Every structure is written in C-alpha cells, then in structure tokens.
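Here the structure comes first, spelled out in structure tokens, and everything after it is commentary.
A single protein chain has been removed from this complex, and every other one stays in its place.
And then chain A:
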Amino acid sequence: MNKPLILIVEDDKAVRNLMGTTLDMQEYRYHMAKNGAQALMEAVSQRPDVIILDLGLPDMDGVDLIKKVRSWSNVPIIVVSARSEDADKVSALDAGADDYLTKPFSVEELLARLRASLRRAMYQSSGGVEDNAVFVNGDLKIDYASGCVFIRDEEVHLTPIEYKLLCLLAKNVGRVLTHNFILNEVWGNVMQSDVPSLRVFMATLRKKIEEEPSEPKYIQTHIGIGYRMIKRE
C-alpha cells in the first residue's frame, strides 16, 4: 500500500519544519504550502490524503480555504490554530474541517490526530458509513436495521435521543461535531439554550457505553466546541 500523502499548510517556518521532521520520522510523504493559493494548487494537483491547515494564513482566511476544498473533495482536514479563538475553530469545523489542534501542540498529539483521520478516510472509502447496516467500532456495535446497540455483544438500552446522538457520531466517526451541528441534526433546530440538554444526554449516553466515563474510549468531549467519536482499531 502506498504511503499516505499529507499536505501541510503553514506559514511559520519553524512549525513547518517541526511537522516535516515529525512526518519524516513516521515515514509519511508530505507536501508543504506557505499560503492559501499555493495550498489550493497543491490540493488540486497532488490529491493529498490529509490536509493539515493553519487557520491564520497570510493571503486568505483558512475557513474560506476549507469551504473551497470541500466544494470538490472530502479529504480530511485537520485545522491548527492558536489558542483562545474557540469561535474560529467552531466556524472551521462547521465549514467542513474534521478535527483541530491547538497551538502549542505536542508531536504525539499531531500524529494521533493524523492517524485517526487516515483511519476514517480509509473506513469511508472501503465501503463508507452510510451503506453498512451494521456499524462496528471496537467493542461498540450499532445495528441500524433493528436499532439496537451492543457493547461486547451485550445489548445496551438507549433512549431515542441517545440513539440518534450515537448514530450521528458513528456516521461521522473521527470528525469533531460542533454543538450547533449536533443540535441541528438531532433536534432539528439550533437554540443555544439547548446546549445544556445536549451535555446531559451526552453524559448519560457515555455512561451507558463507556466502561470508564472519565477516560472515554468512544466519545471524546471537546470543551467549548463539541464531541467526536473515536475510531478504535
């Protein structure tokens, strides 16, 4: 199998070098782009398997770049941004980014996210999420046809809302889903006042499917942003 190709879009030289070195050590192939225009060109011509994108680009807004890429490609996009701007991350995720990293980040973190995104991309291309009647992720199994959820083949009883939430997360496995996205998909409308409800349902859902809720295996909380289902090996 070919080594995955990764496109790094980052204007800061030191960070670019750090990422390059890291990817080299892991024997990934990679291309680099210093600005948005270059990134678009590379994305079209090289068809990367994953894009790592810094939101603060010199020539264009990172969110716009995501929208442009999303208009023709489903390639996983991991956004990198400086701390403090939660709103920026949320808008990037809403625009179609899959995951995000906050500066300063550790190399291990970057590699973990990269692997998760690649897994998800592979999972989707090898049959996709939508078509399967059964979703399997580690010990978690969802039988869409019967609407049943199993952990280690033991059925778990979920309320309708919890089931809907779990299905939504499963269909977008590996992606960080923002609060607004989830509210819109599950409740049909977005009201900020519903965010607390969402948290409560997530907590109960997690209690039912996680063995150790404080060390979640399946559903990750991204505080201030949203939730993600982790793809287990």
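The rule we apply is simple: contacts are C-beta pairs under 8 Å (C-beta built on N, C-alpha and C of every residue); 3 or more make two chains touch, one makes a residue touch a chain; residues count from 1.
Simple rule for what comes next: contacts and distances are computed from a predicted model.
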Hidden chain of the complex, named as in its UniProt record, picked from "NADH-quinone oxidoreductase subunit J", "Integral membrane protein", "histidine kinase" or "BMP family ABC transporter substrate-binding protein": "histidine kinase"
Of A:17, A:74, A:184 or A:197, the residue in touch with the unshown chain: A:197
Chain A residues touching the omitted chain (full complex): 83-84, 86, 104, 161, 187, 192-197, 199-201, 203, 207, 213-214, 221, 223-224
